[in-house]
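Comments concern the structure below.
As you look at this complex, bear in mind that one protein chain is not there, while each of the others sits in place.
Chains: A and B, in written order; residue numbering restarts at 1 for each.
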Amino acid sequence: MLARVIGAGVAGLCAAYALARKGVDVEIVERESAPGLGCSRFAGGMIAPWCELESAEPLVATLGEEALDFWSRELGVATVAGSLVVAPTRERAELADFARRTRNFESLDAKAIAALEPDLAGRFDAALFFRQEAHLDPRAALIALTERLAQTPNVTLHFQQDAAGRATIPDWIIDCRGFAARDALPGLRGVKGEMLILRSDEISLARPVRMLHPRRPVYVVPRGEGLFMVGATMIENEERARVTARSVVELVNSAFAVHPAFAEAEIVETGSDLRPAFADNLPRLLKRGRTLYINGLYRHGFLLAPALARRAAEVVVNDGHFPEVMDADSDQRAAAGCERDDVATAAGRTGV
Amino acid sequence: MNDPVRLYDGALSSRLLLGTARYPSPAILAEAIRASGCEIVTVSLRREAGGARAGEAFWSLIRDVGARVLPNTAGCRTAKEAIATAQMAREVFATDWIKLEVIGEEDTLQPDVFGLVEAARALADEGFKVFPYTTDDLVVAEKLLDAGCRVLMPWAAPIGSGRGVNDAFALRALRAHFPDTPLVVDAGLGAPSHAALVMEMGYDAVLLNTAVSRAGDPVLMARAFALAIEAGRAGFRAQPMTPRDMAEPSTPLIGRPFDRLA
Partner (left out) sequence: MSATTLQLLLDELGYDEKTVGTALNQEFVRARDRAETRLREGDAVEIVTPRQGG
């Protein structure tokens, strides 16, 4: 069986990997000259399934848990050092809300924060620590994954090629084009994100730090060698590839609030792209004949791609069906909503 | 129970106005609007490069929901900015309704009431139906009415604070002084009970955003607020009893067994 994967971003490469592991012959077709040049390139690379519960449906955490093992053990590209969530002193309510909506964390006081991240000593008096979460460098991770695929006998990679120009007719097309698949998926929208990469030798962080703020939340992810990724804006705007001065000011201001030394950091790079999302911000596997679309990963590309890839391979090889990502909106929401209702009922019970 | 509220030319059966910002997803925003039963949603204009597709997905969602839109002048710091924003909003959204905000102070997002009155007058003169976001100050309210406003929207507490009613006395005084002006509490509510309280005071409607959008389950919270507002309104209309200092038995005493008529 031959599957053609279109798009060599995180979704496409993970899909190719999962299919190849099941013995499917895979050809990856990418219009760019190298893997991961789409929105994967600008990802935060936080494998943080429980932190994401703050604003995402429970399904995102369930699927996202599969990514921890994949990136850290199977590929060995992620560092499991946890995530640290802080808030400015006057925004402590944000921390309380975050704690209420997430799980698998420990509450830290100022002393424990200092022990964990010495450079943040004295800056925050409370934090949440999600010990089991991980982070990775998206670019290095996709290069490693591509190398692994290149060494796999039943996988071929074709860069700077248009899928329409391929001569062979595959048994399956796995469409992983992200926002570019909008031509086939009318419900898809783009949510603009902007990020910065800063270099500073004055600060050292061992793990991603998220700073909560009602208007300008930010995360800082250490990338090694003095580099830090600072992200990311969330703008309902389908304009691509342009970082506004306002966003740079906001991101730098927020990074400054995490640590003042960021004001002196060098701006190494600014980047921007569109996160592909459906109206409910939940991912989909959409089967149309012999084409399988993997899309709608929104801000959770690295978090969700491994789980979706495994399911896609099951669909292709064993005609599997996964209602949580394959059913129409309402069913999916109902399934994802069960847990929410339970929480509401429980809160009602204890709240009297 | 037919009990419409009239805000300018709109007769509304729902007394909840809902903001559209900061929901977890567009789908949840649309569901929250439906669950609340609200007939008016607030929207905004934002300076944003982006060419043809800027803001389009959001705008088509709002049109699909079918609620009437109340554009705001959020983020404006001077009367001049607010006036130009209102004029742009009238053209873009094809409505002469405007929620007028002139922000005077960054920390509390407190209205600049001087700029507010100035902008309200200019806009009312141009035929706008102005919904001014104001404090609970009686004198300012008077001047807004004098400027041509026919609806007032006092805060309960600073925007997004979720504190509930900061000064119940001031809100009651405002209600008592303007018995015939539609009064909408805008900003500062956090829980459905806060909304029930202001409705029991006789306020005509409530405008919410953060309390719903940032709740753990925005759809359920939208419904909860709708119920609270309905309950509070019914409670107001039913004329609550006046509190007493002493216990009053609720069961008639006459004929009680073992009673000794002394």
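The criterion applied here is as follows: a contact is a pair of C-beta atoms (placed from the backbone, for glycine too) under 8 Å apart; a residue touches a chain by one contact, two chains touch by 3 or more.
Values in this document were obtained by computation on a predicted structure and should not be read as measured data.
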{"item": "Contact partner of the left-out chain, one of B:Pro24, B:Gly37 or B:Pro71", "value": "B:Pro71"}
{"item": "Option touching the unshown chain, where B:Glu81, B:Asp96, B:Glu142 or B:Glu200 are the choices", "value": "B:Glu81"}
{"item": "Contacts of subunit B with the absent chain, listed as residue ranges", "value": "19-23, 29, 42-56, 58-59, 62, 71-72, 74, 80-81, 83-85, 87-89, 91-93, 159-160, 209-210"}
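The rule is simple: only the chains that are shown with their structure count from here on.
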{"item": "Between subunit A and subunit B, centroid-to-centroid distance (C-alpha), Å", "value": "37"}
{"item": "Interface residues, subunit A side, partner subunit B - complex", "value": "55-57, 93, 97, 100-101, 189-190, 192, 214, 235-239, 242, 244, 277-282, 329, 333, 340, 343-344, 347"}
{"item": "Subunit A contact footprint on subunit B (complex, rising order)", "value": "24-28, 30, 48-51, 53-58, 61, 160, 162, 214, 216-217, 220"}
